[in-house]
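Have a look at this one.
Omission of a single protein chain aside, the complex is shown with its protein chains in their original locations.
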Amino acid sequence: MKSPITLQINGQDYDIFIEGRTRLLDAIREQCDLTGVKEGCSTGDCGACTVLADGKPIASCMTFAMAAQGKELMTIEGLAQNGQLHPLQEEFIEQGGLQCGICTPGMILSAKALLDENPNPTTDEIRFALAGNLCRCTGYQKIIEAVVAASERQAQSV
Amino acid sequence: MKDFTYLAPSSIAEAVALLAEHQGKTKITAGSTDLLLMMQDGVFAPDYVIDVTHIPELTALQFDPARGLTLGASTPLRRIETNRLVLEKYPHLAKAASEIGSVQIRNRATPGGNICTATPSGDILPTLISLQTTVRLASVRGERSMLLENFITGVRRTVIASDELLVDLQIPAPPPFTSGVYIKLDTRPQMDLAMVGVAATVSLVPGDSTIKNVTLCLGAVAPTPIRVPEAEALLAGHKLTDDLLAQAGQAAARAARPISDVRASADYRREQCDLMTRRALVQAVERARNAQ
Partner (left out) sequence: MTDTAVIGQRVPRLDALDKVTGRAKYTSDLKLSGMLYGTFLRSPHAHAIIKRIDTSKAEAVPGVKAVLTQAKLAGKVAKLVDEAHGTTMDFLAFADTKVKYQGEKIAAVAAISRDIAEEAVRLIEVEYEVLPALVDSRDAVRSDAPIIHEGEKPVKAANGETLRNVLRSTDRVEGDVAEGFAKSDQIFEDTYIVPRAHQSYIEPQVAVAEVDPSGKVTCWTSTQSIFGVRNNLSRCLDIPPHKINVIGMTIGGGFGAKFGGVVDVYAVLLAQLTGHPVKIVYTREEEFLDARPAPGLVMTIKTGVRKDGKILARQAFALWDVGVQGSGSWATPRVKGVYDIPNIDVHGYDIATNKPPTGAYRAPGGPQASFASEAQLNKIANALGIDPVDFRLLNMREGREVDFKQTIRKVAEKVDWWNREKGPNEGWGVAIGEWTNGNGPSSAVCTLQEDGSVKVFSGLMDITGTDTAMAQIAAEVVGVSVDRVAVTRGDTNSAPIAVASGGSQVTFSMGNAVRRAAVEIRERVVEIAADLLEARPDDLDLRDNKVSVKGAPDRAVTLGDVAKAASKSKGGPISGKGSFANEPSATTIAALIVKAEVDPITGKVTLRRIVQSLDCGKAINPMAVEGQMEGGAVQGVAWGLWEQMAYAPDGRMLNPGFLDYHLPTAADLPAIETVLVEIPTDNGPFGAKGVGEPPITPGIAALQLAIADAVGIDLHQAPFTPERVRAALREKANGN
């Protein structure tokens, strides 16, 4: 049975009709048309579906949409502010931290949550924080470099 | 997945009333990291799913020097893993929590879920048992508490009744010179299930390295996490020696009833029960020595 709920995504309210079983991933992609969030495994093992809930990364494929009511959600579409890319986005571009790009939205959001919590992480801390985001193309090397560069860039701009 | 009605009570009273009203047709969820997948696979097809994350008692994380740690059943594992008090008083619990899935999963997954799902490889179970954790259950019929060790009865089986709610966990405050270790034997640091898990909580005689008592619990090598009373008994009152370590390790290997699966063979698991028990005991004693 469908019921009306409101999801708050990227600072905007989305009034949608969903079933109890609707996953947050499907609600965001299918109902809110925010397709930057990706589905790679549907079992919480790949991280492509990562979104931020109250600033923390979660697997939207393992979350019921109903449970996301009242939380501030962020998808990759909400990361750039007023047309200005986030330093992570800029550095993923500059450092070549992406190839096919399917893991990129989730990867960047996980990295954002890390930098918000720990602005100057070591590479080991970065690797640990990103362990839930699989990338098959890059071997992670340039991803780590991009996160390091973004953290340095943020430190300079403060 | 079959559709269901989603309910989100904001108090224990409301939750247990719903459980009583829809008895047998409900599943409780917090992070849903296990439940959603099992429902996707058709293991469960409840009519009602009750989200208990809006009940204040269930997200408690409170330390009291007398009572110890009160941990709400729905406290996200990530919060446990990063909590300063937990890191200081129960380093192995923080470690065990950090071993589950990824950050994304631990921001949603909870001890209540790990306990009620009761898979043999549930990472925080051996540590909680080694800490003599008590669980508190509530229902319209009243409350009851029991040792976690007695709560889990088999693979994915517990004593919880269909109208009961797991409210919180009570973990005793560690006496001086008490600490512990959780060793997860897996193939990689994150995103893996344990082949063997060993948790040891050790109390030393103050100012001495004699073991006052030790609680040893193995994970992933039997239908439930298992204590190793034989090893615990032979270590109590003694300093660690190579001989005692070997005996304790062998006792652990004898206690194990592992299976062979895609992750490891039974033989390997049994051998590693022995070796990881030794490793855990050495590390736990070292930690306890430094724990005031």
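Per-chain numbering from 1; labels A and B assigned in written order.
As a convention for this text, a contact is a pair of C-beta atoms (placed from the backbone, for glycine too) under 8 Å apart; a residue touches a chain by one contact, two chains touch by 3 or more.
All of these numbers come straight from a predicted model, not from anything done at the bench.
Q: Quick one: say which of A:Ser3, A:Gln99 or A:Thr122 touches the chain that got left out.
A: Final answer for the missing-chain contact: A:Gln99.
Q: Write down which of B:Glu81, B:Asp123, B:Glu164 or B:Asp192 is the residue touching the left-out chain.
A: The missing chain is touched by B:Asp192.
Q: Tell me which of A:Cys46, A:Met62 or A:Ala113 is the one touching the absent chain.
A: A:Cys46
Q: Give the residue, chosen from A:Ile5, A:Leu115, A:Ala131 or A:Ala149, that touches the chain omitted from the document.
A: A:Ala131
Q: Just the residue numbers, please: which parts of chain A touch the chain that's not shown?
A: 21, 29-30, 34-43, 45-46, 48, 75-77, 79-80, 85, 88-89, 92-96, 98-105, 108, 123, 126-128, 130-144
Q: Against the chain that's been left off, what residues of chain B make contact? List them.
A: Residues of chain B in contact with the hidden chain: 1, 185, 187-193, 195, 261-265, 268, 271-272, 275-276, 279.
As a convention for this text, only the chains that are shown with their structure count from here on.
Q: Can you check the complex and tell me which residues of chain A touch chain B?
A: Touching chain B from chain A are residues 1, 19-21, 23, 42-45, 47, 50, 53, 56-59, 62-64, 66-67, 110, 113, 128-129, 131-133.
Q: Sort out for me which residues of chain B touch chain A in the complex.
A: These residues of chain B touch chain A: 1-6, 8, 29, 31-33, 36-37, 39-40, 49, 51, 53, 78, 101-105, 107-108, 189-191.
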